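All protein chains but one are shown at their positions in the complex.
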Amino acid sequence: MRWRVWFDRLLVLLILLAAWQGGSLWLGNYWLSAPWSVATRFFAALFNGEMVFHAGYTISEALAGSVIGGVPAVLLPFLLRRQPIVVAILDPFMVGGYGAPKLAFAPLFILWFGIGIESKIALVAAVVFFIVYFSTLSGVRALEPKLVQMAQVIGASERQVGRHIVFPGAVPAIFAGFRIAVPYAIGGAVIAELISSNRGLGYLVQTGAMNFDTTQVFVAILAATIIVHAFIAVIDLGERFLLRWRPRGAVLIADHGT
Amino acid sequence: MSSAEITSELSESHAIPRQWIVTAGRIALAVALLAAWEWGARAFGPLFFAPPLATAQRIVEMAGNGKLLTDTIATLRVSVLGFVIGCACGVSLPFLLRLSPRAAEAIEPFIMASMGIPKYALTPWLILWFGIGDAPKAIVVTLFVFYIVFITVFAGVRGVDQRLINMARIVGASERTIARKVIWISLLPFFFTGLKVALPRAVSAAIVGEFLVAVEGIGFSIERARQLSDTTGVFAGIVVAVTLVLIINAVVNALERRAMRWRPTDRDMQI
Partner (left out) sequence: MAGTPMLEIKNLGKRFPARAGREPPPWIIQDMSFEVAAGELLTIVGPSGAGKSTLLNIIAQIETASAGEIVFDGEHIASPEQKALHPGLNRRIGYVTQDDNLLPWRTTIDNVLFPLEVQGTLDDAARARAQELIGAVGLAGFERYYPHELSGGMRKRAALIRTLVYDPPMILMDEPFAAVDAQTRTQLQEDLLRLWSLKRKTIIFVTHDITEAIALGDRALVLTQRPARIAAEHPIPIPRPRQVKDIFTMPGFAAIYAGIRADVQ
(Lines give C-alpha, C1' and ligand atoms only; values in the text may rest on other atoms or scores of the structure.)
Protein backbone atom coordinates (compact mmCIF):
# COMPACT_ATOMS: atom_id res chain seq x y z
CA MET A 1 0.00 0.00 0.00
CA ARG A 2 2.69 2.52 1.02
CA TRP A 3 4.83 2.11 -2.06
CA ARG A 4 1.86 2.98 -4.24
CA VAL A 5 1.43 6.30 -2.47
CA TRP A 6 5.09 7.13 -3.02
CA PHE A 7 4.86 6.05 -6.62
CA ASP A 8 1.85 8.34 -7.10
CA ARG A 9 3.74 11.22 -5.53
CA LEU A 10 6.78 10.63 -7.69
CA LEU A 11 4.48 10.62 -10.70
CA VAL A 12 2.93 13.93 -9.67
CA LEU A 13 6.41 15.40 -9.17
CA LEU A 14 7.50 14.25 -12.63
CA ILE A 15 4.35 15.65 -14.22
CA LEU A 16 4.88 19.00 -12.49
CA LEU A 17 8.52 19.19 -13.54
CA ALA A 18 7.68 18.12 -17.10
CA ALA A 19 4.92 20.73 -17.34
CA TRP A 20 7.26 23.40 -16.00
CA GLN A 21 10.07 22.44 -18.37
CA GLY A 22 7.63 22.19 -21.27
CA GLY A 23 6.12 25.56 -20.42
CA SER A 24 9.57 27.07 -20.31
CA LEU A 25 10.53 25.61 -23.68
CA TRP A 26 7.32 26.90 -25.17
CA LEU A 27 7.39 30.39 -23.65
CA GLY A 28 11.12 30.83 -23.46
CA ASN A 29 13.44 31.21 -20.48
CA TYR A 30 12.78 34.90 -20.53
CA TRP A 31 9.23 34.44 -19.24
CA LEU A 32 9.45 31.20 -17.32
CA SER A 33 12.77 29.82 -16.24
CA ALA A 34 13.21 26.06 -16.73
CA PRO A 35 13.61 23.75 -13.72
CA TRP A 36 16.95 22.60 -15.08
CA SER A 37 18.36 26.14 -15.30
CA VAL A 38 17.03 26.92 -11.83
CA ALA A 39 18.66 23.81 -10.37
CA THR A 40 22.05 24.44 -12.01
CA ARG A 41 22.05 28.12 -11.06
CA PHE A 42 20.96 27.25 -7.53
CA PHE A 43 23.90 24.91 -6.99
CA ALA A 44 26.31 27.26 -8.72
CA ALA A 45 25.21 30.06 -6.37
CA LEU A 46 25.49 27.69 -3.43
CA PHE A 47 29.10 26.84 -4.24
CA ASN A 48 30.42 30.24 -5.30
CA GLY A 49 29.24 31.81 -2.06
CA GLU A 50 26.63 34.10 -3.59
CA MET A 51 23.82 32.13 -1.98
CA VAL A 52 25.49 32.14 1.42
CA PHE A 53 25.98 35.90 1.13
CA HIS A 54 22.34 36.69 0.36
CA ALA A 55 20.52 33.87 2.15
CA GLY A 56 22.70 34.34 5.22
CA TYR A 57 21.60 37.97 5.36
CA THR A 58 17.93 37.03 5.15
CA ILE A 59 18.36 34.29 7.74
CA SER A 60 20.13 36.68 10.14
CA GLU A 61 17.26 39.14 9.82
CA ALA A 62 14.70 36.43 10.48
CA LEU A 63 16.61 34.97 13.43
CA ALA A 64 17.40 38.28 15.08
CA GLY A 65 13.82 39.48 14.60
CA SER A 66 12.42 36.21 15.95
CA VAL A 67 14.53 36.49 19.09
CA ILE A 68 13.78 40.18 19.67
CA GLY A 69 10.06 39.68 19.06
CA GLY A 70 9.72 36.14 20.38
CA VAL A 71 11.43 36.33 23.76
CA PRO A 72 9.20 39.06 25.24
CA ALA A 73 6.19 37.37 23.62
CA VAL A 74 6.97 34.18 25.54
CA LEU A 75 7.83 35.88 28.82
CA LEU A 76 4.92 38.30 28.99
CA PRO A 77 2.12 35.73 29.46
CA PHE A 78 4.14 34.04 32.22
CA LEU A 79 4.85 37.30 34.01
CA LEU A 80 1.20 38.27 33.75
CA ARG A 81 -0.13 34.87 34.78
CA ARG A 82 -1.19 36.14 38.19
CA GLN A 83 -2.35 39.52 36.87
CA PRO A 84 -5.59 38.78 35.00
CA ILE A 85 -6.59 42.43 35.19
CA VAL A 86 -3.43 43.55 33.38
CA VAL A 87 -4.02 40.87 30.75
CA ALA A 88 -7.59 42.12 30.36
CA ILE A 89 -6.40 45.71 30.00
CA LEU A 90 -3.85 44.71 27.38
CA ASP A 91 -6.29 42.46 25.52
CA PRO A 92 -7.83 44.90 23.00
CA PHE A 93 -4.41 46.39 22.23
CA MET A 94 -2.89 42.99 21.65
CA VAL A 95 -5.85 41.87 19.54
CA GLY A 96 -5.51 45.07 17.53
CA GLY A 97 -1.77 44.55 17.14
CA TYR A 98 -2.34 40.97 16.13
CA GLY A 99 -4.91 41.96 13.54
CA ALA A 100 -3.07 45.01 12.23
CA PRO A 101 -1.13 44.54 9.01
CA LYS A 102 2.43 44.70 10.33
CA LEU A 103 3.92 44.62 6.86
CA ALA A 104 2.20 47.93 6.18
CA PHE A 105 4.69 49.36 8.67
CA ALA A 106 7.61 48.39 6.45
CA PRO A 107 7.98 51.87 4.90
CA LEU A 108 7.86 53.41 8.36
CA PHE A 109 10.57 51.10 9.67
CA ILE A 110 12.70 51.88 6.64
CA LEU A 111 12.15 55.56 7.38
CA TRP A 112 13.22 55.05 11.00
CA PHE A 113 16.03 52.54 10.73
CA GLY A 114 17.30 53.05 7.21
CA ILE A 115 17.59 50.49 4.44
CA GLY A 116 20.06 48.35 6.39
CA ILE A 117 19.43 45.22 8.42
CA GLU A 118 17.84 47.07 11.38
CA SER A 119 14.59 47.92 9.60
CA LYS A 120 14.12 44.30 8.52
CA ILE A 121 14.78 43.00 12.01
CA ALA A 122 12.27 45.46 13.44
CA LEU A 123 9.63 44.33 10.95
CA VAL A 124 10.22 40.63 11.65
CA ALA A 125 10.14 41.27 15.40
CA ALA A 126 6.80 43.06 15.14
CA VAL A 127 5.34 40.21 13.09
CA VAL A 128 6.66 37.44 15.35
CA PHE A 129 5.76 39.11 18.64
CA PHE A 130 1.98 39.03 18.29
CA ILE A 131 1.79 35.52 16.88
CA VAL A 132 3.93 34.04 19.65
CA TYR A 133 2.25 36.14 22.35
CA PHE A 134 -1.22 34.81 21.59
CA SER A 135 -0.03 31.27 21.18
CA THR A 136 1.82 31.32 24.51
CA LEU A 137 -1.11 33.01 26.20
CA SER A 138 -3.46 30.26 25.03
CA GLY A 139 -1.00 27.67 26.35
CA VAL A 140 -0.80 29.37 29.74
CA ARG A 141 -4.58 29.67 29.88
CA ALA A 142 -5.24 26.09 28.85
CA LEU A 143 -3.40 25.00 31.94
CA GLU A 144 -4.97 22.28 34.06
CA PRO A 145 -6.03 24.04 37.31
CA LYS A 146 -5.97 20.70 39.12
CA LEU A 147 -2.26 20.33 38.48
CA VAL A 148 -1.62 23.77 39.95
CA GLN A 149 -3.74 22.92 43.00
CA MET A 150 -1.87 19.65 43.40
CA ALA A 151 1.46 21.50 43.31
CA GLN A 152 0.22 24.08 45.79
CA VAL A 153 -1.03 21.34 48.11
CA ILE A 154 2.36 19.65 48.20
CA GLY A 155 3.91 23.02 49.04
CA ALA A 156 5.29 24.38 45.77
CA SER A 157 6.05 28.08 45.71
CA GLU A 158 4.64 30.39 43.07
CA ARG A 159 7.95 30.28 41.21
CA GLN A 160 8.05 26.51 41.35
CA VAL A 161 4.51 26.27 40.03
CA GLY A 162 5.50 28.47 37.11
CA ARG A 163 8.64 26.51 36.42
CA HIS A 164 7.39 22.95 36.89
CA ILE A 165 3.71 23.12 36.00
CA VAL A 166 2.91 26.12 33.84
CA PHE A 167 5.97 26.20 31.64
CA PRO A 168 6.02 22.51 30.58
CA GLY A 169 2.30 22.71 29.93
CA ALA A 170 2.72 25.73 27.68
CA VAL A 171 5.68 24.42 25.70
CA PRO A 172 3.58 22.90 22.92
CA ALA A 173 1.74 26.19 22.47
CA ILE A 174 5.01 28.14 22.37
CA PHE A 175 6.37 25.85 19.69
CA ALA A 176 3.13 26.06 17.76
CA GLY A 177 3.46 29.85 17.85
CA PHE A 178 6.99 29.83 16.50
CA ARG A 179 6.07 27.29 13.84
CA ILE A 180 3.26 29.54 12.65
CA ALA A 181 5.58 32.54 12.81
CA VAL A 182 8.35 31.08 10.64
CA PRO A 183 6.84 31.77 7.20
CA TYR A 184 5.88 35.26 8.38
CA ALA A 185 9.37 35.94 9.69
CA ILE A 186 11.06 34.89 6.43
CA GLY A 187 8.32 36.48 4.36
CA GLY A 188 8.60 39.72 6.35
CA ALA A 189 12.35 39.83 5.85
CA VAL A 190 11.98 39.17 2.11
CA ILE A 191 9.26 41.78 1.58
CA ALA A 192 11.33 44.41 3.40
CA GLU A 193 14.25 43.54 1.14
CA LEU A 194 11.99 43.76 -1.89
CA ILE A 195 10.95 47.27 -0.98
CA SER A 196 14.43 48.54 -0.37
CA SER A 197 17.72 46.77 0.18
CA ASN A 198 21.10 46.04 -1.33
CA ARG A 199 21.48 42.50 -0.09
CA GLY A 200 19.38 39.41 0.72
CA LEU A 201 17.03 37.07 -1.12
CA GLY A 202 14.43 39.79 -1.66
CA TYR A 203 17.12 41.89 -3.27
CA LEU A 204 18.01 38.95 -5.55
CA VAL A 205 14.37 38.66 -6.60
CA GLN A 206 14.10 42.37 -7.25
CA THR A 207 17.31 42.68 -9.28
CA GLY A 208 16.53 39.43 -11.11
CA ALA A 209 13.17 40.81 -12.18
CA MET A 210 14.70 44.15 -13.18
CA ASN A 211 17.26 42.40 -15.39
CA PHE A 212 14.60 40.06 -16.80
CA ASP A 213 16.56 37.18 -15.31
CA THR A 214 13.71 34.89 -14.23
CA THR A 215 16.17 32.17 -13.29
CA GLN A 216 17.59 34.36 -10.56
CA VAL A 217 14.08 35.20 -9.36
CA PHE A 218 13.19 31.53 -9.10
CA VAL A 219 16.48 30.59 -7.45
CA ALA A 220 15.92 33.19 -4.75
CA ILE A 221 12.31 32.11 -4.19
CA LEU A 222 13.38 28.48 -4.05
CA ALA A 223 16.03 29.31 -1.47
CA ALA A 224 13.52 31.21 0.67
CA THR A 225 11.10 28.27 0.48
CA ILE A 226 13.78 25.83 1.53
CA ILE A 227 14.74 28.08 4.43
CA VAL A 228 11.13 28.20 5.62
CA HIS A 229 10.85 24.42 5.62
CA ALA A 230 14.27 24.01 7.24
CA PHE A 231 13.27 26.38 10.07
CA ILE A 232 10.03 24.47 10.60
CA ALA A 233 11.92 21.16 10.64
CA VAL A 234 14.33 22.48 13.27
CA ILE A 235 11.43 23.67 15.41
CA ASP A 236 9.71 20.30 15.08
CA LEU A 237 12.91 18.53 16.12
CA GLY A 238 13.29 20.78 19.14
CA GLU A 239 9.68 20.22 20.10
CA ARG A 240 9.99 16.49 19.77
CA PHE A 241 13.03 16.58 22.03
CA LEU A 242 11.38 18.75 24.68
CA LEU A 243 8.11 16.86 24.55
CA ARG A 244 9.38 13.32 24.86
CA TRP A 245 6.83 12.76 27.63
CA ARG A 246 3.91 13.36 25.32
CA PRO A 247 2.24 10.26 23.86
CA ARG A 248 2.95 10.93 20.22
CA GLY A 249 0.49 9.81 17.61
CA ALA A 250 -2.12 9.04 20.20
CA VAL A 251 -4.38 11.68 18.74
CA LEU A 252 -4.08 10.16 15.30
CA ILE A 253 -5.93 7.05 16.36
CA ALA A 254 -9.23 8.86 16.31
CA ASP A 255 -12.51 7.06 16.72
CA HIS A 256 -13.93 6.44 13.30
CA GLY A 257 -17.31 5.48 14.64
CA THR A 258 -19.17 2.27 14.22
CA MET B 1 -13.32 36.67 25.18
CA SER B 2 -11.40 38.72 27.65
CA SER B 3 -9.02 37.56 30.32
CA ALA B 4 -8.29 34.29 32.00
CA GLU B 5 -9.59 33.38 35.38
CA ILE B 6 -7.45 30.35 35.88
CA THR B 7 -5.64 32.02 38.69
CA SER B 8 -7.19 32.21 42.11
CA GLU B 9 -9.99 34.60 42.78
CA LEU B 10 -8.68 35.45 46.22
CA SER B 11 -7.09 38.61 44.88
CA GLU B 12 -10.50 39.80 43.72
CA SER B 13 -11.59 41.32 46.99
CA HIS B 14 -11.58 44.90 45.70
CA ALA B 15 -14.53 47.09 46.42
CA ILE B 16 -14.44 48.51 42.88
CA PRO B 17 -15.97 46.24 40.26
CA ARG B 18 -13.34 44.52 38.19
CA GLN B 19 -14.79 45.65 34.89
CA TRP B 20 -14.32 49.31 35.87
CA ILE B 21 -10.67 48.79 36.65
CA VAL B 22 -10.19 47.09 33.31
CA THR B 23 -11.99 49.83 31.39
CA ALA B 24 -10.13 52.57 33.22
CA GLY B 25 -6.86 50.76 32.57
CA ARG B 26 -7.63 50.47 28.88
CA ILE B 27 -8.42 54.16 28.59
CA ALA B 28 -5.27 55.04 30.53
CA LEU B 29 -3.16 52.84 28.31
CA ALA B 30 -4.67 54.33 25.14
CA VAL B 31 -3.94 57.84 26.43
CA ALA B 32 -0.41 56.79 27.39
CA LEU B 33 0.21 55.40 23.89
CA LEU B 34 -1.04 58.63 22.31
CA ALA B 35 1.16 60.62 24.69
CA ALA B 36 4.16 58.49 23.79
CA TRP B 37 3.44 59.11 20.13
CA GLU B 38 3.25 62.86 20.74
CA TRP B 39 6.43 62.73 22.83
CA GLY B 40 8.17 60.79 20.05
CA ALA B 41 7.24 63.48 17.57
CA ARG B 42 8.71 66.17 19.80
CA ALA B 43 11.83 64.21 20.72
CA PHE B 44 12.76 62.89 17.28
CA GLY B 45 11.38 65.63 15.09
CA PRO B 46 8.68 65.54 12.45
CA LEU B 47 10.88 63.72 9.97
CA PHE B 48 10.66 60.56 12.10
CA PHE B 49 7.38 60.93 13.93
CA ALA B 50 4.38 62.76 12.59
CA PRO B 51 2.47 64.15 15.59
CA PRO B 52 -0.94 62.52 16.20
CA LEU B 53 -2.78 65.75 15.50
CA ALA B 54 -1.02 66.33 12.18
CA THR B 55 -1.75 62.72 11.21
CA ALA B 56 -5.43 63.16 12.05
CA GLN B 57 -5.54 66.40 10.08
CA ARG B 58 -3.98 64.66 7.09
CA ILE B 59 -6.59 61.89 7.22
CA VAL B 60 -9.39 64.45 7.38
CA GLU B 61 -7.81 66.23 4.44
CA MET B 62 -7.60 62.94 2.49
CA ALA B 63 -11.23 62.27 3.29
CA GLY B 64 -12.12 65.77 2.12
CA ASN B 65 -10.39 65.68 -1.26
CA GLY B 66 -11.66 62.18 -2.03
CA LYS B 67 -8.24 60.54 -1.96
CA LEU B 68 -9.17 58.39 1.01
CA LEU B 69 -12.12 57.00 -0.88
CA THR B 70 -10.31 56.35 -4.18
CA ASP B 71 -7.36 54.74 -2.37
CA THR B 72 -9.62 52.52 -0.28
CA ILE B 73 -11.65 51.50 -3.31
CA ALA B 74 -8.48 50.69 -5.27
CA THR B 75 -7.15 48.54 -2.43
CA LEU B 76 -10.47 46.81 -1.80
CA ARG B 77 -10.93 46.13 -5.52
CA VAL B 78 -7.73 44.10 -5.59
CA SER B 79 -8.46 42.46 -2.23
CA VAL B 80 -11.97 41.39 -3.13
CA LEU B 81 -10.97 40.08 -6.54
CA GLY B 82 -8.19 37.97 -5.08
CA PHE B 83 -10.31 36.97 -2.12
CA VAL B 84 -13.19 35.68 -4.23
CA ILE B 85 -10.98 33.67 -6.56
CA GLY B 86 -8.83 32.35 -3.73
CA CYS B 87 -11.90 31.35 -1.72
CA ALA B 88 -13.54 29.60 -4.64
CA CYS B 89 -10.40 27.54 -5.31
CA GLY B 90 -9.69 26.95 -1.63
CA VAL B 91 -13.19 25.60 -1.01
CA SER B 92 -13.65 23.54 -4.15
CA LEU B 93 -10.27 21.78 -4.15
CA PRO B 94 -10.90 19.89 -0.87
CA PHE B 95 -14.27 18.74 -2.20
CA LEU B 96 -12.62 17.59 -5.43
CA LEU B 97 -9.91 15.78 -3.48
CA ARG B 98 -12.63 14.01 -1.49
CA LEU B 99 -13.68 12.25 -4.67
CA SER B 100 -10.36 10.46 -4.92
CA PRO B 101 -8.45 9.67 -1.73
CA ARG B 102 -5.60 8.38 -3.88
CA ALA B 103 -5.18 11.67 -5.75
CA ALA B 104 -5.50 13.55 -2.47
CA GLU B 105 -2.68 11.60 -0.92
CA ALA B 106 -0.50 12.08 -3.99
CA ILE B 107 -1.03 15.84 -4.28
CA GLU B 108 -1.12 16.84 -0.62
CA PRO B 109 2.65 17.00 0.06
CA PHE B 110 3.13 19.32 -2.92
CA ILE B 111 0.46 21.69 -1.71
CA MET B 112 2.03 21.69 1.75
CA ALA B 113 5.53 22.26 0.35
CA SER B 114 4.38 25.11 -1.88
CA MET B 115 2.88 26.81 1.17
CA GLY B 116 6.38 27.76 2.22
CA ILE B 117 6.88 29.95 -0.86
CA PRO B 118 7.08 33.61 0.15
CA LYS B 119 4.24 34.80 -2.03
CA TYR B 120 5.16 38.48 -2.08
CA ALA B 121 8.44 37.52 -3.69
CA LEU B 122 6.49 36.42 -6.76
CA THR B 123 5.29 39.97 -7.34
CA PRO B 124 8.29 41.23 -9.35
CA TRP B 125 8.02 38.21 -11.64
CA LEU B 126 4.26 38.63 -11.97
CA ILE B 127 4.85 42.26 -12.96
CA LEU B 128 6.98 41.00 -15.86
CA TRP B 129 4.05 38.90 -16.97
CA PHE B 130 1.07 41.10 -16.34
CA GLY B 131 2.37 44.64 -16.17
CA ILE B 132 1.64 47.13 -13.45
CA GLY B 133 -2.15 46.76 -13.37
CA ASP B 134 -4.26 44.99 -10.76
CA ALA B 135 -3.37 41.49 -11.97
CA PRO B 136 -0.04 40.87 -10.16
CA LYS B 137 -1.43 42.04 -6.84
CA ALA B 138 -4.69 40.16 -7.30
CA ILE B 139 -2.75 36.97 -8.00
CA VAL B 140 -0.66 37.38 -4.86
CA VAL B 141 -3.81 38.02 -2.82
CA THR B 142 -5.42 34.96 -4.43
CA LEU B 143 -2.50 32.81 -3.38
CA PHE B 144 -2.62 34.05 0.21
CA VAL B 145 -6.34 33.46 0.48
CA PHE B 146 -6.22 30.13 -1.30
CA TYR B 147 -3.76 28.52 1.10
CA ILE B 148 -5.52 29.76 4.21
CA VAL B 149 -8.96 28.65 3.04
CA PHE B 150 -7.70 25.40 1.56
CA ILE B 151 -5.93 24.33 4.76
CA THR B 152 -8.90 25.04 7.00
CA VAL B 153 -11.53 23.57 4.68
CA PHE B 154 -9.38 20.52 3.96
CA ALA B 155 -9.04 19.90 7.69
CA GLY B 156 -12.79 20.41 8.01
CA VAL B 157 -13.67 17.99 5.24
CA ARG B 158 -11.43 15.38 6.83
CA GLY B 159 -12.82 16.01 10.25
CA VAL B 160 -16.47 15.54 9.33
CA ASP B 161 -18.03 12.94 11.60
CA GLN B 162 -18.27 9.80 9.48
CA ARG B 163 -21.23 8.67 11.58
CA LEU B 164 -23.27 11.64 10.44
CA ILE B 165 -22.46 10.81 6.83
CA ASN B 166 -23.50 7.20 7.37
CA MET B 167 -26.72 8.32 9.00
CA ALA B 168 -27.51 10.58 6.06
CA ARG B 169 -26.80 7.75 3.60
CA ILE B 170 -29.10 5.40 5.48
CA VAL B 171 -32.01 7.78 5.48
CA GLY B 172 -31.59 8.05 1.73
CA ALA B 173 -29.50 11.16 1.06
CA SER B 174 -27.59 11.29 -2.21
CA GLU B 175 -23.86 12.04 -2.19
CA ARG B 176 -24.60 15.52 -3.49
CA THR B 177 -27.08 16.14 -0.73
CA ILE B 178 -24.57 14.87 1.81
CA ALA B 179 -21.90 17.21 0.49
CA ARG B 180 -24.31 20.13 0.72
CA LYS B 181 -26.30 19.41 3.87
CA VAL B 182 -23.86 17.52 6.06
CA ILE B 183 -20.25 18.10 5.04
CA TRP B 184 -20.57 21.72 4.01
CA ILE B 185 -22.43 22.79 7.11
CA SER B 186 -20.28 20.87 9.52
CA LEU B 187 -17.18 22.45 8.06
CA LEU B 188 -18.66 25.94 8.23
CA PRO B 189 -16.82 26.64 11.51
CA PHE B 190 -13.57 25.74 9.78
CA PHE B 191 -14.51 27.79 6.75
CA PHE B 192 -15.22 30.80 8.91
CA THR B 193 -11.96 30.37 10.76
CA GLY B 194 -10.34 30.44 7.34
CA LEU B 195 -12.31 33.48 6.22
CA LYS B 196 -11.62 35.28 9.44
CA VAL B 197 -7.92 34.89 8.86
CA ALA B 198 -8.04 35.29 5.09
CA LEU B 199 -10.12 38.41 4.58
CA PRO B 200 -7.98 40.80 6.66
CA ARG B 201 -4.91 39.15 5.22
CA ALA B 202 -6.21 39.71 1.70
CA VAL B 203 -6.39 43.42 2.42
CA SER B 204 -2.91 43.44 3.99
CA ALA B 205 -1.55 41.55 0.99
CA ALA B 206 -3.13 44.05 -1.38
CA ILE B 207 -1.56 46.93 0.56
CA VAL B 208 1.87 45.31 0.57
CA GLY B 209 1.47 44.51 -3.12
CA GLU B 210 0.83 48.19 -3.68
CA PHE B 211 4.18 49.00 -2.09
CA LEU B 212 5.76 47.15 -4.98
CA VAL B 213 3.55 48.05 -7.90
CA ALA B 214 0.64 50.44 -8.10
CA VAL B 215 -0.61 53.76 -9.39
CA GLU B 216 -3.21 54.16 -6.65
CA GLY B 217 -4.27 52.56 -3.38
CA ILE B 218 -3.47 52.83 0.30
CA GLY B 219 -0.16 50.98 0.02
CA PHE B 220 0.85 53.11 -2.95
CA SER B 221 0.18 56.29 -0.97
CA ILE B 222 2.24 55.08 1.98
CA GLU B 223 5.19 54.08 -0.16
CA ARG B 224 5.13 57.27 -2.23
CA ALA B 225 4.96 59.35 0.94
CA ARG B 226 8.03 57.49 2.20
CA GLN B 227 9.91 58.16 -1.00
CA LEU B 228 9.01 61.85 -0.71
CA SER B 229 10.04 61.78 2.97
CA ASP B 230 6.49 62.90 3.78
CA THR B 231 6.37 61.30 7.25
CA THR B 232 2.89 62.59 7.97
CA GLY B 233 1.68 60.88 4.82
CA VAL B 234 3.28 57.60 5.89
CA PHE B 235 1.65 57.81 9.32
CA ALA B 236 -1.73 58.75 7.91
CA GLY B 237 -1.60 55.91 5.39
CA ILE B 238 -0.63 53.35 8.02
CA VAL B 239 -3.41 54.52 10.32
CA VAL B 240 -5.88 54.14 7.45
CA ALA B 241 -4.52 50.69 6.59
CA VAL B 242 -4.66 49.44 10.18
CA THR B 243 -8.14 50.85 10.70
CA LEU B 244 -9.43 49.28 7.49
CA VAL B 245 -8.09 45.85 8.38
CA LEU B 246 -9.38 46.04 11.96
CA ILE B 247 -12.85 47.06 10.74
CA ILE B 248 -12.89 44.09 8.39
CA ASN B 249 -11.79 41.86 11.27
CA ALA B 250 -14.68 43.08 13.39
CA VAL B 251 -17.22 42.60 10.60
CA VAL B 252 -16.09 39.03 9.95
CA ASN B 253 -16.27 38.23 13.66
CA ALA B 254 -19.80 39.57 13.88
CA LEU B 255 -20.86 37.57 10.81
CA GLU B 256 -19.37 34.42 12.24
CA ARG B 257 -21.26 34.79 15.49
CA ARG B 258 -24.49 35.09 13.56
CA ALA B 259 -23.90 32.03 11.41
CA MET B 260 -22.67 29.82 14.21
CA ARG B 261 -25.60 30.15 16.57
CA TRP B 262 -26.17 26.40 16.61
CA ARG B 263 -22.85 25.77 18.30
CA PRO B 264 -22.90 25.19 22.05
CA THR B 265 -20.39 27.91 22.97
CA ASP B 266 -17.98 30.25 21.34
CA ARG B 267 -14.82 28.42 22.22
CA ASP B 268 -12.52 30.19 19.83
CA MET B 269 -9.93 32.53 21.07
CA GLN B 270 -9.09 35.60 19.10
CA ILE B 271 -6.30 33.86 17.22
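The first chain written gets the first letter, and so on, giving A and B; residue counts start at 1 in each chain.
Here is the rule we go by: contacts are C-beta pairs under 8 Å (C-beta built on N, C-alpha and C of every residue); 3 or more make two chains touch, one makes a residue touch a chain.
Since the structure is predicted, the reported quantities are computational estimates derived from the model, not experimental observations.
Touch with the chain that is not drawn comes from one residue among B:R158, B:K181 or B:R257, which is B:K181. When you scan B:C89, B:A168 or B:L246 for touch with the missing chain, the hit is B:A168.
Subunit B residues in contact with the hidden partner, per the touch definition given at the top, are 161, 163-164, 166-174, 177, 181-182, 185-186, 188, 262-264.
Rule of thumb we're sticking to: only the chains that are shown with their structure count from here on.
Between the Cα centres of subunit A and subunit B there is a gap of 18 Å. Of all the residues in subunit A, the ones that touch subunit B in their complex are 5, 8-9, 11-13, 16, 31, 81-82, 84-93, 95-96, 98-101, 103-108, 110-112, 134-135, 137-138, 140-141, 143, 145, 148, 183, 186-187, 190-191, 194-195, 201-202, 205-206, 208-210, 212, 214, 217-218, 220-221, 224-226, 228-229, 232, 256-258. Interface residues of subunit B, counted against subunit A in their complex, comprise 1-7, 11, 18, 21-22, 25-26, 29-30, 33, 48, 102-103, 105-107, 109-110, 113-125, 127-129, 161-163, 166, 200, 203-204, 207-208, 211-212, 219, 222-223, 225-226, 229, 231, 234-235, 237-238, 241-242, 245-246, 249, 269-271.
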